[in-house]
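One protein chain omitted, others in place.
Naming follows writing order (A and B), and every chain is counted from residue 1.
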Amino acid sequence: MKVSARNRFNGRVASIVPGAVNALVEVALAGGDRLVAVVTLDSIASLGLAEGGEVVALVKAPWVMLMAADEPLKLSARNQLRGVVRAVQSGPVNAEVSLQLPGGSLITALVTREAVAELGLTPGAEAVAVVKSSQVILGVPA
Amino acid sequence: MKVSARNRFNGRVASIVPGAVNALVEVALAGGDRLVAVVTLDSIASLGLAEGGEVVALVKAPWVMLMAADEPLKLSARNQLRGVVRAVQSGPVNAEVSLQLPGGSLITALVTREAVAELGLTPGAEAVAVVKSSQVILGVPA
Partner (left out) sequence: MKVSARNRFNGRVASIVPGAVNALVEVALAGGDRLVAVVTLDSIASLGLAEGGEVVALVKAPWVMLMAADEPLKLSARNQLRGVVRAVQSGPVNAEVSLQLPGGSLITALVTREAVAELGLTPGAEAVAVVKSSQVILGVPA
């Protein structure tokens, strides 16, 4: 699939909880990891999303925040995915950090180099990837 | 106008569809391109937005995703703007890519250099700029 988003998760719709305007869609990724997205009811209809259906979840790396694994903080963000740092690619200001989740999925965050140092993000370290559900774009094969 | 957002679209309000809390505002850009924004009803009132009124739509480049033009994928994002690559400015990790839309508007995305290569984003190539409507900020002259 050719999209610029570094995070493209293939999965199946695990559940859809409709609200008045939006719906909460839980996506079960291969390997058992889970991701929650909020999309409009219009999008549920136009994409034909239904439980069990194939879906792609897209998240750009600048939309992912990282948190140290031992940070005693409860967050409002729906997606808090604990994983192990697999790769760190540094530029002069920013760095791309990839975590591997327990089910095998990789999630990549764009953070500052300063954050990489502060959080001790070296390969093998544990960390938590945080993504607001409103930031996740869903897709289906056309 | 002096704002840091690389994308500043001048247009007119084409339609406002109010919900319980938010409203969907469709903006007609010069040249006929269209952009959809979700803002609160409070903002509709405080900005005095009404059909036909002048409005500016602001989108930061890191909030724009790019997709290959031939990608057979339907997305939940409301704004999917097909255009032609006009400029690519590369840094060590990221690149700014500008697409020209059919009506003439330019839209700029900040993506990784890796994505530029994968999607073949060279001047003249077609691509689709994807923006969630919740990511668009609207403004009016004070």
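Things to note:
Just so we're on the same page, a contact is a pair of C-beta atoms (placed from the backbone, for glycine too) under 8 Å apart; a residue touches a chain by one contact, two chains touch by 3 or more.
Note that the structure is a prediction, hence the values are computed from the model and not measured.
Interface note: of A:5, A:110 or A:136, the residue touching the hidden chain in the full complex is A:110.
On the side of chain A, touch with the chain left out of the figure occurs at residues 19-20, 22, 62-63, 65-68, 70-78, 91-94, 109-112, 114-115, 118-119, 130, 132, 134. Within the entire complex, the positions of chain B that touch the omitted partner chain are 1-6, 20-21, 37, 39-40, 43, 46-47, 56, 58, 60-62, 89, 91-92, 94, 96, 134-135, 137-142.
The rule we apply is simple: only the chains that are shown with their structure count from here on.
The best fit of Cα atoms from chain A onto chain B calls for a rotation angle of 120°, in steps of 5. The geometric centre of chain A is 22 Å away from that of chain B, both derived from CA atoms.
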